[in-house]
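One protein chain omitted, others in place.
Which chain is which? They are A and B, in the order written, and residues in each are numbered from 1.
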């Protein structure tokens, strides 16, 4: 055997090399965390920087003279006449007033018209319908700017955005911004409208209501079923093949790709049962099946964490098994179950793929008003907008992502708070 | 009545049944000398009455809602005149959607042939009738059930035991939903897949190297068959998953190691929730990020390096998918590493090993089976991931291993084939189900192996 002192010497000599390795290893770890965090930060900055302008709308405020002759409209209470009337003319006249250098040539007029949203005439019509007495008067009215103006005003000078306004229109827009005719304000349209063909007129309300309805279906089915299944498996299930098979199924379903549940929804709920497409009920059912394993697994963990001494105590004074479960185990495990369910619901809220297959990708303008009404949901709305070529929609997709993330983060925060607040440590 | 209104009504009925049951059991107990002379507490008699009232009614309601659509459709189609009667399922769905559009007012009745307009009127009437009948039936069943249970309240009946038995059966039924779901998945893909293999031979599907499912609009059109070889999809899926794993495994594993072995409690307390946040971001958001930020960035970068990158490169989708999977790998590895007993760490450290030597030579080999299980689960997740690839990977079924090229995946094709207007029974639609079946089988095998490995690993140190 070698002499201990020389042994110690060998060890000492190797130290420098070994500590270098140690430092390198540690650096890899830090680098890995840095990469992950960098990805997180990049993701969030990217979305916020792309999307914050989505919360702003660009409006044009005009003095509109509702001249009867110009509009070919004698009586605003006459619906038929209202439908035939010319609303473009008073708008153009009002714009002409603000942009005096525009000539009456066709091209200039068209350029002028391109400054306001194509929905402006509708707004004008609606205003007249609501109050026929304003016919013949001059009103100060605010219209949405056209999408090209919207993009130009928000992203002037940013090379990543292609500006579609012509030189002339750009000049006019600058001039109007200076005069305060064109201005940015909080985008209330975004929160009060459904989808639209025009970004300026598109909002997330429809998708939000659709998500809410879908989540209600999911929650009211998956929570009771999940908790009941967890109770059965933890407390009543006999040790047999069937129970094992159920367990294997649950664990496996938790890892099945979500799109498979979409296939299930399409084949069973829509094709077999003939349920309608694109409705919250079917979406909710599909998401329920998808979140069920998560809820069952977390509920079982919550039940497991209730110490056996509590059960024994209750059984010791003659409570039936069901009474033990309902009176003691369930109340004690409920906070844990709730936490797991909220996390499951957050997953379901962000889920997109299965809903594409059951037709929730349809273009739906109206805000849904029931569980059997055609609807879309927030993540699908994001998908739809993200795929459209208009810059205005990309911006709104980012804004919708922020709305979605806000919901998800609050749900997770709620879950964490619940866990801290209610969960007992044994 | 709308089911949304019917359910509150049912709740009210159940509450009434409960209250009446409670009152009757107390009334029965009073002459006997108090509730102690009942076999069970009044609560259980009442709960049993409520169950009798609610359960059958709810079951009927669920069945009605489930089959109503199909039955009405069949009735409507059956009532059409012979010349309009559809010959294929595809035609049927076309006519049905026309009818329902007329019925809902989306399509003016003036624009369709008269029988269709008549059918639309019939549809509206049938729907009304169906709703009325459903409401009546459900209410009658509920009242009847509640009444019967109420009649059967008697002191000698052990209501608690009966109530508990029923409840236990309900609990079992809920647990069995997991089996039903699996069965549902298998059934929903298997029939369509078999029908698909009638049209396209299985060997062509499994081993064909060309994928272009554009079946002809007219039967006699050139190239009418379309090609259904899934190899390019398979390769594309593997390519993107491989890129994702190259990102996720080292980053996830190393951050798990750092967090469990080196980080102080405070750092861990901050970094772990942040990593979990990455896991909570919906996939559609990752898809948005991949398609609109990462993909253009990669194209620009490749151009700067003198390379040609497609606008929808496998690399962009793979990288972002990797980021998505980082927290998954990291939390699974963290669990596994923490399950390695402290005594092994101590044993190694006491011999004078540095922390990294302990990690690399003792903990990691000991945790390897568990980590492999976790990685398999991550692979299964990558293969099944849909939104990122739908948004960022594109549709071109290229058979390539170049990460800068566009590829397509199984999930992308499922979505593309099934979203939008589809004809039933076409090879195109059926192909989506066949792909779904492949996806299900592959992920199932991966999951079962992974879960088994992880469980064995846990047992080893328990």
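Quick note on the criterion: a contact is a pair of C-beta atoms (placed from the backbone, for glycine too) under 8 Å apart; a residue touches a chain by one contact, two chains touch by 3 or more.
The rule is simple: contacts and distances are computed from a predicted model.
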| item | value |
| --- | --- |
| Protein that the absent chain corresponds to, by UniProt name, given "ATP synthase epsilon chain", "Sodium:proton antiporter", "3-oxoacyl-ACP reductase" or "Phosphate ABC transporter ATP-binding protein PstB" | "Phosphate ABC transporter ATP-binding protein PstB" |
| Residue in contact with the excluded chain [from A:18, A:168, A:328 or A:419] | A:18 |
| Contacting the left-out chain in the complete assembly, out of B:349, B:372 or B:448 | B:349 |
| Contacting the left-out chain in the complete assembly, out of B:153, B:366 or B:427 | B:366 |
| Residues from chain A at the interface with the omitted partner, ascending | 1-2, 4, 7-8, 10-12, 14-15, 18-19 |
| Positions on chain B where the hidden chain makes contact | 264-265, 341, 343-354, 357, 361-362, 365-366 |
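Everything below uses one rule, namely that only the chains that are shown with their structure count from here on.
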| item | value |
| --- | --- |
| List of chain A residues in touch with chain B within their complex | 11, 18-19, 21-22, 25-26, 28-33, 35-37, 39-40, 43, 46-47, 50, 224-226, 228-229, 231-233, 236-237, 245-246, 248-253, 255-264, 266-268, 271-276, 289, 292-293, 296, 320-322, 346, 349-353, 356-357, 361, 370-372, 379-380, 382-383, 386-387, 394, 397-398, 401, 404-405, 408-409, 412 |
| Interface residues, chain B side, partner chain A - complex | 2-4, 66-73, 160, 164, 167-168, 170-172, 174-179, 181-182, 184-185, 187-189, 192, 250-255, 257-259, 262, 271, 274-275, 277-278, 280-289, 291-293, 323, 326-327, 330, 352, 354-357, 359-360, 377, 380-381, 383-387, 390-391, 411, 414-415, 418-420, 424, 432-433, 436, 439-440, 443-444, 447-448, 450-451 |
